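Apart from one protein chain that is not included, each protein chain of the complex appears where it belongs.
Coming up: chain A.
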Amino acid sequence: MLTPTEVRKQVMDYLEATECTILESSPLHVTVKLSPRADRMLTDRPYYWGFVERTGVDPETLSFSFVFDPQKYDELAAQAAAPAARPRGGASRPAGAGAPPGLAGAADAEAAAEPLGAAQAPGAALPPGVSAAPEDSILARYFGIVPALPRLGPGMIRREDVTYGSKRLRQIWSAARDEGRCLQLFEDPGLRQRTTLFSAAYEPWLAVCYKVEMTCDLKREELHFIAVSLTSGLIVPDFEARLAGKELTPRLPENIHVQPFELGITDGANRLEGYLTSKLALLDYTWAEEARERLGLELSIVDIYYAELLKEPEEEKRLAILEQYNRRRQETSWQYEPQIAVSAVTYGLFHLRST
């Protein structure tokens, strides 16, 4: 679970890394014009981008207001809107219905002067943005729900609440994964290497952030960021700590040289997997034993039940029951059988200054 502040940090990191244009930003929200790169990943407009590619026109990217703490944001907006609303209330009749034009005009002008307030005034009656839209459109009536389409055109800024668990945040993480999965990085030597004559030796590391999924009918997960030196074969379990405080750059810095590989990439991977396996062997496997017990119990119930049914004398019926029995046994193993699956979240080569 992330707090709104932490969510904001994640989103801001993404927007900055993808070179989006921040138009307005506060601790509670950010208004941003997406970069073409981020727009492709986030707005789900393959046809538009196909069109841009084929015709070569300048792309018009979308803008959003991401709100990280909707409750506080709305409170502030309501406060800001309050002074604008008062003159209307004072006239004690619907705005525009015979109110002196000067008065109504003044109220509008005031509201317009307060962009935040003006944008939020209708929002008070309706639930904010996204949740109101799906119920209203004809398509939504047919499909139950349609993804809220971005309102296109310059100056259209759609508000979206981005909290932990929201689709947008999941999407941002998944976009980050797509673009940040495979790495080749060099430690930035800073000014040091410029002033010395000697080329610095860099050690290549193969690093992988493994996700370990321990599954039965339930599940537990672990992350392991480990690396192996491709020169010495040394394994570093917490590679993140090793990287702490180092500047990394995708470009080969001046005046350095990378030591020759003693290990191939595949050898490195084998060693990492061997290391991780031995580490996993030290864990407590009560969960798996318990799962197997549950599995055994469930299977015995199935066996007893079908043993009776399989006494069916009619061959055709018996075969049908047998098939059902096997299916049910398979399903049960599928549900309970404990297993561990390991996959890589991110991976790559890190070239660090030898020590």
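Everything that follows uses one rule, which is that a contact is a pair of C-beta atoms (placed from the backbone, for glycine too) under 8 Å apart; a residue touches a chain by one contact, two chains touch by 3 or more; residues count from 1.
Everything below uses one rule, namely that contacts and distances are computed from a predicted model.
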Can you pick, from "Cobalt transporter", "Acetolactate synthase", "SNF2 family DNA or RNA helicase" or "Cation acetate symporter", the UniProt protein name of the chain not displayed? "SNF2 family DNA or RNA helicase"
Residue of A:Leu23, A:Ala82, A:Met156 or A:Cys182 in touch with the missing chain, whole complex considered: A:Cys182
Decide which residue listed in A:Val208, A:Leu263 or A:Leu352 touches the omitted chain of the complex. A:Val208
Chain A residues touching the omitted chain (full complex): 1-2, 6, 10, 13-14, 16-18, 131, 134-136, 140-145, 161, 163-167, 170, 172-177, 179-185, 208-209, 211, 213-215, 217-223, 225, 248, 250, 265-266, 269, 273, 277-278, 280-281, 285, 287-289, 294, 298, 301-302, 304-306, 308-309, 324, 327-328, 330-331, 333-349
